[in-house]
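Other chains of the complex are left out, but the ones given are in their true place.
Order as written gives the chain letters A and B; numbering starts at 1 within each chain.
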Amino acid sequence: MVKKYFKYIGLPVGLSMVMPVFSYAQDAAVAAAVPAVAATPEPFISAGNTAWMIVATAFVMLMTIPGLALFYGGLVRSKNILNVLMQCFIITAVISLEWVAFGYSNAFGSSTGALAPYIGGFDWAFLKGISINDVSPYYISQATERIPHILFVLFQCMFAVITPALIIGAFAERIKFRGFLIFTVLWAIFVYNPIAHWVWSADGWLLKLGALDFAGGTVVHINAGIAALVMAVMLGKRRLPKGQHITTPHNIPFVVVGAALLWFGWFGFNAGSGLAADGLAASAFLVTHIAAAAAALSWALLDWFINKKPTVVGISTGAVAGLVAITPAAGFVDVSGAIIIGLLVSVFCFFMVSVVKRKLGYDDSLDAFGVHGIGGIWGAIATGLFATPLIQSAYSGVFAGNPKQLGIQLIAIVSTVVYSGVGTAILFKIVEKTLGIRATEEEEVSGLDITQHDEIAYSEAD
Amino acid sequence: MKKIEAIVRKTKFESVREALHEADIDFLSWWEVKGQGTAKQGLIFRGVAYDVTTIDRVFISFVVRDVNEEKSINAILKSAFTGESGDGRIFVTQIAQSIRIRTGDHGDESLYDKE
């Protein structure tokens, strides 16, 4: 989202400040799309938009549990599936609480002084001062017909949940649960919230710079992907039987179900990022579906040509890669852009996970970096290339005659990569030195399910 | 009495079963095992084709009277054969005692239907 921000301070009982205050600012190229203050009719809660956004929010939750949980859970060995499910589940619980406690305020609220472009304050901590009928200060295409502010909070909550969950793919099968949990919470606070603030909040420096990220290419995918790479490298490889570097997924049907639920949920992720049920949402929906389809097909064909057989894990991975790549572009490109983005992302990711990863020798167990990092970077670049004013008239990419946009996108990518990479490394070191984070050999060999949770996934006992 | 154990390809199990049936061997037990031998199985994972040496096999185990040993073995040999690496093995062991739980029959008597 490049979110338009109309800072409407609600009217909670007992609060004296009752006048809506307009505090929107953006660079010239973008400002054109903002209606003049004087002419703006009073925004209200639209039942139609609210209906869609409640559902979109639920869809995004479904992406983490059970979507991603099954996608990742099916890929690991059977002795580790519960650990993956537990990681996804507890992230959903903990980050949701962190989000209403202060995460939302840090990410989408304002602060004053030099830090304002980088991190929000605590004004909205515990949703203080937001009453249930306040309209969302954030909107995209529908300035008047808005959704409740608390619904926007919850929609964004689901993004804050899934982002750290994506990283699981990198350290799966070899992390202590305690270390994982602390790392994840710290990461959400110190890495996710700031980057969300940069890109999506009204004050964010990348938003002001004009970086385009409709639904989370940088904030979610590049961010998680880079963190994944750093974690995979710092944690070291899994202790696999001598000479082995690949493990066989223990339940591919789960992988497929997970991929399908991700695909389904992503409609909420992308088409919901317009915060309304209108033509823009329909367009984001369409390009999301088509990019996923193109990328799925593309991966299947690569498999077929290179390894002689199209594979199920391959096509599922391709679909996810396509969804990743279209994420930042979903509100800016048309169908032809989506097809190109989708067809190419599988080429990049395929090459990454089958050739480069092996060459470089890091153990990104389930390819969180290979798919989300690479796919996200390609998506962010592609947004700069293919954005067309036919979708949102204010935004154009290189091929629509606005080469500057590509530069801005690169700044967004590089700053996300650097901040996420460095931040993750520091947090990793802190957790490693204090609580410990790498599983012992005994834990790894016995499996994390029994050693971390005293549970067995599939049991035949009476 | 002999226990005959055969480790065969999963894909050959049904034809072994049929061949044994034709040889009048109708009492058997079997289960899936993993096997390691000369054969390899090719798999693909995310763009990488790799070989695994662990291959699913069917382990067939049945006890016959000594008189039936040879025809049982021959039935298996014919029906499990492909000529490709991975066809498996047959092992024969001497059995000390056999009892049919339902009837309490011991020895050879426990190994065929008297009716």
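FYI, a contact is a pair of C-beta atoms (placed from the backbone, for glycine too) under 8 Å apart; a residue touches a chain by one contact, two chains touch by 3 or more.
Predicted model, so just to flag it, every value in this text is computed and none were measured.
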Quiz item: What are the copy numbers of each protein chain across the entire complex?
Solution: A x3, B x3
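The definition used in the following text is that only the chains that are shown with their structure count from here on.
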Quiz item: Which integer distance in Å separates the CA centroid of chain A from that of chain B?
Solution: 52
Quiz item: What part of chain A is in contact with chain B in the complex they form?
Solution: 246, 248-249, 302-303, 306-309, 311, 313-314, 317, 350-351, 353-355, 358, 367, 370
Quiz prompt | Residue ranges of chain B touching chain A (in the complex, touch as defined) | solution = 43-50, 52
